[in-house]
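Here the complex is missing a single protein chain, while all its other protein chains stay put.
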C-alpha cells in the first residue's frame, strides 16, 4: 500500500530516519495486526501509554507556548485540549474495561523507554524552538497515523485500537499536523529549507525520536 | 464594597503587594468607570491588549506544560483554548467595530510596558516552576476580576468592557483560577506554606507583576 | 569615527534597528562623555546595573545550556564565569567605593526598565533557540563596545567606566562574541541566512532589545 500523505517535511524526514521501518513494522505492531499480541503485553503498553499521554499533552502545550502566530497557538492548544479532555478520559475508560482502575493507572511506574522518549521530545522543545519540537513530536503523531492506515481492516482483538488511528478523525489530524509543520518551516526558513544546515538537525531530531519509538514498542513486547 | 473572594493565596498576595491599589484604582480604571477616558486612549490600550493576549495565552500554555497533574493540565489548557478561540477573536471583532482592522492590529508595535509585563510572567514561569508562574499570572487574571466587580453597574461608554469582567463567566473563571492556585500550593508546599521562605519569592512575583500592571494602565493613559 | 567591526550579523542588525542611535548616543551616554551626568544618576544606574548583571549572567548561562557544540558551550560559560567572578565582584567594589554597601545593592528594587530588558532577553532565549538568544543579547554586549570605543579618551569623572568598555579586553570580547554569532548563524542557517524569513525575526529581537536599552539609559537619566 501507499503510505498516507502528511506533507512535505514528513515525507522527507521518514525517508531519512533509518529506524522508520523498525518502528512502524515492529513485532508489537505486527502482533496488533495479526491479533497474536498477548493481552498482557497490550495492557502493559496501555498503562505506559497513559503516562506517555500526560507528557505528550505537556509537549503540545509547550508547542503552544513557543508558537509564533495565533494560528500556531490555536493548533497546538487544540491538540492539548483533545488529548486532555478526550483521549485521556477515553484511555481511562478503556483501561477500566480491562480491569485497570484509575488508581492503578496513576500508580504505574514509568518505564525507562517511556522516560527516554517523552523527555527527549520535551527537552528538544525547551532547548530548541518550535521547529525542533515539531520534528521530535512528528514520529509519534504521524507514525501512528501511518500504522493505523496500514493496519486498517485487520480486524481481530485489537480492531478498536487500530480503528482509532485508521479512522478519518485521526487521519485528518495527521494531515493538519503535517500542514502545520510545513507552514512553520516555510514561514521561518523559506521554501528551500532542506538545503540549510538546519535541515540536518531537524532530521536528527526526527530520526532519534523514531529510534526511541522502537524502544517504546519493544518495552510493550518485553512486557511488565 | 467588599472585594470578591478568589481564595486564600490571592487574598494574602494582594495584601502584600504595595502597588495593588495603584493598579486596581489606576486613573485609567477610574476613567473607564466614569466614562471620561478618551476613546483614543482606550483604543491604544485595546491594540496593545491584543498583543498582550497572545503572550498571555502562551504563558497559560506554559502552565499546562509545567502542570504536575492531569487536572492542572486540563485547567491551564482550557484557559489557553478560551483565550485563543474566544477572547482573541472577540478582541479582533471589537477592534474592527472601532475601525481597527486585523492587519493594523497585527502590525502594532509592542509598547515597553507590554513587553515588561508579559516577558516577566513568561520568564518567571520558565525559570521557576508552576507556582512561580501562577504567582506572576495572578495579578492580571484576578485583578481584572476585582476591577470588574467594583465597576459593575457603572454604565457609560465602557459598559461592555466592564460587563465582560464583571459578568458571571469571568467571575467564575477567577474563582476557578483561585482554587487552582490554592490546590497547587497545598499539594506542593502543604497547608502551612505561608511560613516557608518560598512564600516570600511567590509574594515577590505577585508584587512585581502588580507593579508592571500599573505600568500597563499608565501606557494606556499616556496614549499612543 | 568608524564604528568598530564586530562581524557581519552585528553590522546588519544595527543598521536595521531604528533605535540604535537613540541607544548609543543617549543623553545619559553623552553625560558620561562630557562628564556632566550628575553623580546621583550614575549611582542609580550602577545599582540597577548590578541587578542587571545577575540576569545577564543567567542569560549567558542559558546560552550555554542551549549551545549545540562544545565550542558554543565553552564560549558562553566563559562569559558567565567572567561576569559572576570578575565583573560582579568589581561592581560590588566600585559601589562600595561610592558608599553603597553590598546589602544596599542586594536590596535595590528592580526598576521596570530593568525588568523589561532582562526578561525580554531571557524569554527570547527560553521560547526560541540559541540564535534568538544571541540576537537579543547582542545590543547590550556589542552596543557597550561601540559606546566604549566612541567615548575613548573622553577623560573626566567617568573615565574609569569608559575605559572598561573602551579597553582592549572588552573590545576583544566583543569581537569574540561577534564571531560566535556569525559562526552560529553559518552553522545553522548557512551563508545566505539574511535572505530567510528567519532573518526578520532575529532582526526584530535585536531591534526590540535595542528599544529596551534606550529605556534603561532613560531610567538612569530620570534618576531614583
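Letters A, B and C mark the chains in the order given here, with residues in each chain numbered from 1 onward.
The criterion applied here is as follows: a contact is a pair of C-beta atoms (placed from the backbone, for glycine too) under 8 Å apart; a residue touches a chain by one contact, two chains touch by 3 or more.
None of the values given here were measured: they were computed from a predicted structure.
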| task | Touching the absent chain in the whole complex: find that residue among B:26, B:47, B:66 or B:119. | result | B:66
| query | Which of these touches the unseen chain: C:9, C:46 or C:64? | reply | C:64
| query | Which listed residue, C:84, C:159 or C:221, touches the chain dropped from view? | reply | C:84
| subunit A residues touching the omitted chain (full complex) | 58, 110, 112-113, 115-116, 119-120, 122-123, 126-127, 208, 211-212, 215
| query | If the missing chain were put back, which residues of subunit B would it touch? | reply | 65-66, 68, 126-129, 132, 186-190, 195-198, 201
| task | Please give every residue of subunit C in contact with the chain that is not shown. | result | 54, 57-59, 61-62, 64-67, 70, 73-74, 76-78, 80-81, 84-85, 88, 122
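Just so we're on the same page, only the chains that are shown with their structure count from here on.
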| In terms of Cα-based centroids, which chain occupies the most central position? | B
| note | Rounded to a multiple of 5 degrees, the Cα superposition angle from subunit B to subunit C is 180
| Do you know which subunit A residues sit against two or more other chains? | 65-66
